[in-house]
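I have placed the structure first, in the form of structure tokens, so that the comments after it can refer back to it.
Here the complex is missing one protein chain, while the rest keep their positions.
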Amino acid sequence: MLHEECGVFGIAGNRDAARLTYLGLYALQHRGQESAGIVTWNGEAAYQHKEMGLVNRVFSDEAIFDKLPGHVAIGHVRYSTTGQSKLANAQPIVVRFRGGTLGAAHNGTLVDSERVRGMLEAQGAIFRTTTDTETILHLVARAYARRPAGTVDEIPAILNEALAGIEGAYSLVMMIDGRLVAVRDPRGYRPLCFGKIKSGGWAVASESCALDIVDAELEREIAPGEIVVLNGSGPEFHRLDSAGGPRSFCIFEYIYFSRPDSFIGGVSVDHVRRNLGRNLAREHPAKADIVISVPDSSNAAAMGYSEASGIPLENGLIRNHYIGRTFIHPKQSLRDLNVRIKYNPVADTLAGRSVVVVDDSIVRGTTSQKLMRMIRDAGAREVHLRVASPPIRFPCFYGIDTPTRGELIASVKEVPEIAKFIGVDSLGYLSFDGLLASAPPPKANYCVACFDGSYPHECVMKAGVTGAGGRDSE
Amino acid sequence: MLHEECGVFGIAGNRDAARLTYLGLYALQHRGQESAGIVTWNGEAAYQHKEMGLVNRVFSDEAIFDKLPGHVAIGHVRYSTTGQSKLANAQPIVVRFRGGTLGAAHNGTLVDSERVRGMLEAQGAIFRTTTDTETILHLVARAYARRPAGTVDEIPAILNEALAGIEGAYSLVMMIDGRLVAVRDPRGYRPLCFGKIKSGGWAVASESCALDIVDAELEREIAPGEIVVLNGSGPEFHRLDSAGGPRSFCIFEYIYFSRPDSFIGGVSVDHVRRNLGRNLAREHPAKADIVISVPDSSNAAAMGYSEASGIPLENGLIRNHYIGRTFIHPKQSLRDLNVRIKYNPVADTLAGRSVVVVDDSIVRGTTSQKLMRMIRDAGAREVHLRVASPPIRFPCFYGIDTPTRGELIASVKEVPEIAKFIGVDSLGYLSFDGLLASAPPPKANYCVACFDGSYPHECVMKAGVTGAGGRDSE
Amino acid sequence: MLHEECGVFGIAGNRDAARLTYLGLYALQHRGQESAGIVTWNGEAAYQHKEMGLVNRVFSDEAIFDKLPGHVAIGHVRYSTTGQSKLANAQPIVVRFRGGTLGAAHNGTLVDSERVRGMLEAQGAIFRTTTDTETILHLVARAYARRPAGTVDEIPAILNEALAGIEGAYSLVMMIDGRLVAVRDPRGYRPLCFGKIKSGGWAVASESCALDIVDAELEREIAPGEIVVLNGSGPEFHRLDSAGGPRSFCIFEYIYFSRPDSFIGGVSVDHVRRNLGRNLAREHPAKADIVISVPDSSNAAAMGYSEASGIPLENGLIRNHYIGRTFIHPKQSLRDLNVRIKYNPVADTLAGRSVVVVDDSIVRGTTSQKLMRMIRDAGAREVHLRVASPPIRFPCFYGIDTPTRGELIASVKEVPEIAKFIGVDSLGYLSFDGLLASAPPPKANYCVACFDGSYPHECVMKAGVTGAGGRDSE
Partner (left out) sequence: MLHEECGVFGIAGNRDAARLTYLGLYALQHRGQESAGIVTWNGEAAYQHKEMGLVNRVFSDEAIFDKLPGHVAIGHVRYSTTGQSKLANAQPIVVRFRGGTLGAAHNGTLVDSERVRGMLEAQGAIFRTTTDTETILHLVARAYARRPAGTVDEIPAILNEALAGIEGAYSLVMMIDGRLVAVRDPRGYRPLCFGKIKSGGWAVASESCALDIVDAELEREIAPGEIVVLNGSGPEFHRLDSAGGPRSFCIFEYIYFSRPDSFIGGVSVDHVRRNLGRNLAREHPAKADIVISVPDSSNAAAMGYSEASGIPLENGLIRNHYIGRTFIHPKQSLRDLNVRIKYNPVADTLAGRSVVVVDDSIVRGTTSQKLMRMIRDAGAREVHLRVASPPIRFPCFYGIDTPTRGELIASVKEVPEIAKFIGVDSLGYLSFDGLLASAPPPKANYCVACFDGSYPHECVMKAGVTGAGGRDSE
């Protein structure tokens, strides 16, 4: 399973800013389950509450909201693979600086952060976290310090200057001296959109599903390289100088990360996934009795496959949704337990049947192996695995937690070998063209580096192709 | 939403008894989310761990299992509507008695428990909980006390005597001086089954999905009125004297409570639900563009409806599975928030479409009203609600948390009025015959009192028909 | 160190019953640090809050008191040596019984509880705890059941009947169908007193220091064998039939357990301890430069020793009061760490001095050994240990947590050997007569079994003399 690493959210101009942000983060929970946090600003001071855990654990008491006053709020949900002093890395991060109070919540990964940190340290900077967010806060504070005091109104110019030195993926929601500011990197790797709240004010979110829950109408996505400053008086739009070049939207947001009810590029993610399934059926037909999905992420693709192939859809696997990050795997030798606790087959649906299993993607192949074995043990006569994305051959350096190149099964095995390893009667991956044909055009706007190694930045090109990966990122 | 009130599980003859019970309870989590507990017996003493919360919160540390030694274990997950001193009511309950140590986990509700408690109190009994489980422990201890000391081998005779005085629903998993004992009431209201664990020993569970997770093969369901004593040497089968009469299996286990992958009556619950959907399509066709489900409980019925009607199935609602019991509803005026935090529409699927919405049942009608409004706000042109069960007109007294009769919308309104209240273009409930035709015969074996008021016990007949309900139960 | 095992408290007729009980328990914290609990009654139902931990941790939130309504409350602090499922053993215990609601908090230990439990089990009783309190609740409920229903006003007669079958130590605070009832066993082992609250109503407490904190005036101690029923209308006084025989007040309450500011027998505990020190100085003079105390329990005795001997008192040891039950002893080889974390010497007071150290008692001798070594390491030239009680030679069976007889150093060694083991230049224990002369007469009223083995009950005589001990008790 791949992991998206963050979700960001912000509110300006609504007296329930903290409560709405809580709801927004709850809707973005799938983007990060490790920690959650909200920072608010009430015109005088910043208030924050951050903890490890799911949104509804971190904000488990109505009294918390009473301690988060103000009409402006930013929030963050985080997933991270790395260890020590985790709470310190939780976001949003808020600091005092020359311009007053500065907060930031960040989704994405900078590709040159070590160089930038080294440069900052050489200037005397101190770092309390290993996050790119802190690096960005340093850059913004220094851009302010290079100007005369009291130039807070020049936010766009200052951000332009601060972000000029960094490259990579960033969808940022910031609170700069009480103003809500959203910025998306010039290539637009990660999604970011904003909307108007019916009860008043504005909301910024990683995905539109988080606008829905606060009853905000999606205005539009924030463009790559765009800066949006949100005040009570309405949004102002600015551009980074570096905007206007090639785009690199992560196509995996359509395949797996984003929620199906979110709109990206004017279409719901669910519809793109239906297309993935339809194209998969056309490219890799199967003689089978039934189509089943690996729930829930592959439900739409399985529907599309069933529709295009005419093979009836069935519930072949039931997913237990109660699993959480705290699940203890008892030390004992139950075969395939880590798959078994998540999925259970419906035996009388599978028994004696030739089954098409639709899954969204394959990373290491070990989970697929166990899952297919479980399906076969439940009585399936034939198992035909159909994957709604091309083989993943390269690690991601822009905010997805991928294993190193050597652990990616498609990087070290050809498709027939993978089929043998997983133990299926046939295996079909959606083609690269089939993938791009499923999503809104133009095709050139997508980052597909995990499939073909064509990293947008030269500096990571070499690392990715030669096989490093799994950096600590945000 | 209705709530099932308990799940029970037990292990005999496996050195990982506590860990397997943890997995079994995790698979039964849908039957109760309020508290979880395990009691083990290691030949010398009983050990227990019980807490409020989900199974993976209560057992969040591997070290807990080191404090639950033994080859025998019983476990329980509980849902309860009532309040004070909740942890005291958590199960299993374990006591010292004349025969040594006695533990019990119970699913169901006794219909005459107040009379029995009064009788026991008149004999000097003290009660620390409001559970039927404690009542049963008293009865078993007293049956032992009426015999000479050391007659522990007469378990079946003693249970027969102890349970002779009670009526109602009970699927019991007990630990009597180190022996695992399962008992199901003579009418068999609640499910109970057992199986052989591949790695050794025996498992008893409310549903077969919990046998799957511990790699146990379902032997068979425990028959109404049957007593199964499980030792290392294998199961012994006995019968209550009261066994052999009419049966009353709760048909709502098929409609809503049990997991789709569980087998009851030789068929998966998923298959019965497909039948419900097919029959619903035949009884209440609709001219519509798409069929959508209220996920996840109505997924199979929606598939059946789509299949039988030929109307294509779509994902119209996305469910957020991160919601937990601790979710704080912020005090603010977001319309339909309690529905919105659970479901979100896929707008480009619904927009301009005539939609068949398949739901499993309607209780008060208020949730349906909000949900249909949300679907309509998302752009649906027409909304046709199809319900995969008949109108619920009577409260349950056998273990389901139903509101009082007056709160059941079908008890106070006719179908056209309900349609108007909910705000749909058409409304169709599955017929009583359509329901019974969907489940394995014979029809007479089911309790359908919530639909027609034909309570199996006379004592509750009057209460149910005149409208009381919502007793504190187990 | 010996441990007292419980403190009890109760309020009747004050609308702040729970809050006052909290304060009362806080003042009695020295009598038990393991768990704390309060049960209230508001005329309709009982409410409770019990947890492991110190009073100010268990009641760490004002909101808890809002859930403990009523004008009647009973409370308990507990210390226990035994293990499993501790919370279940926390008190007060509250049950439903024939007369309604019955709660009890108990200080003391029954000497024949196994026989009584066996008898109750033979009648079908079930036990959820290993406490004597539950045994007493069973007895009371059964006494009620032997009478016609509705005879709740006969509380004294019923208690008389219920308690007729038990022997040993019990200072009980009960809540019987809303009435506050205090009972003290006929020998009066443990203290129990009551007073009038200035703001209204009545309070019962193990010690008078707990009356002080709620601004209640000590009326008098409850007499051995007395039953006090407290209503809004004032106290009613009754007697157990077994009252009037010999008394056995635990003299260790004066030596160590009770707080110095509590009044017992008309005199403050502090004054008795001054007497112990004065008599100790007369019996065991020393040629020394200074007198120091082992703080805080020996402060008064050290003052008395200094006063009677004319040797000046100094602060030779400083006690760290932050130690709690959760203190982790790091695994490492710091000599005498368990003494060192509690006490530290004042080096320039001890250096080169001949020192009299006054301690209240010696149990195993190991702590004294480490403490004296620490004093010597700090530079003391001579160390003369003076103990303000006679040698402890026998275990207690009436509510004190003593080790087995073989672990009591005075049971296996003579005084010169003890002096050698501990490593002091001289050792003097207060004589038996010196002890009795220090406390209010008559001498026959005290239990001194731990010194001379003269257990009040024959059944324990043998056990005590032959060496068993350390029973699980309340």
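Each chain gets a letter, A, B and C, in the order it is written, and its residues are counted from 1.
In this section, a contact is a pair of C-beta atoms (placed from the backbone, for glycine too) under 8 Å apart; a residue touches a chain by one contact, two chains touch by 3 or more.
Only a predicted model underlies this, so the values are computations on that prediction, with no experimental measurement involved.
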Listed by label, the shown chains touching the absent chain are A, C
Among C:52, C:119 or C:213, the residue in touch with the chain that has been omitted: C:213
Which candidate, C:341, C:415 or C:437, sits in contact with the chain we can't see? C:341
Quick one: say which of C:22, C:194, C:305 or C:429 touches the chain that got left out. C:22
Can you list, in ascending order, the chain C residues touching the missing chain? 16, 19-20, 22-23, 26-27, 29-30, 33, 54-57, 59-62, 65, 199, 209, 212-215, 259-261, 263, 267-268, 270-271, 296, 299-300, 303, 307, 312-315, 318, 320-324, 326-328, 330-335, 337, 340-341, 344-349
Take the complete complex as the reference. Which residues in chain A touch the chain that isn't displayed? 45, 47-48, 84-85, 93-98, 102, 117, 121-128, 137-138, 141-146, 149
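Methods note: only the chains that are shown with their structure count from here on.
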When you draw the chains as points and link the ones that touch, which shape shows up: line, ring, star, complete, or other? line
The angle in degrees, nearest 5, through which chain B must rotate for its Cα atoms to match chain C is 180
Per the C-alpha means, the centres of chain A and chain C lie apart by a whole-Å value of 61
Chain A and chain B: spacing of chain centres that average the CA atoms, whole Å: 36
Give me the residues of chain B that touch two or more other chains. none
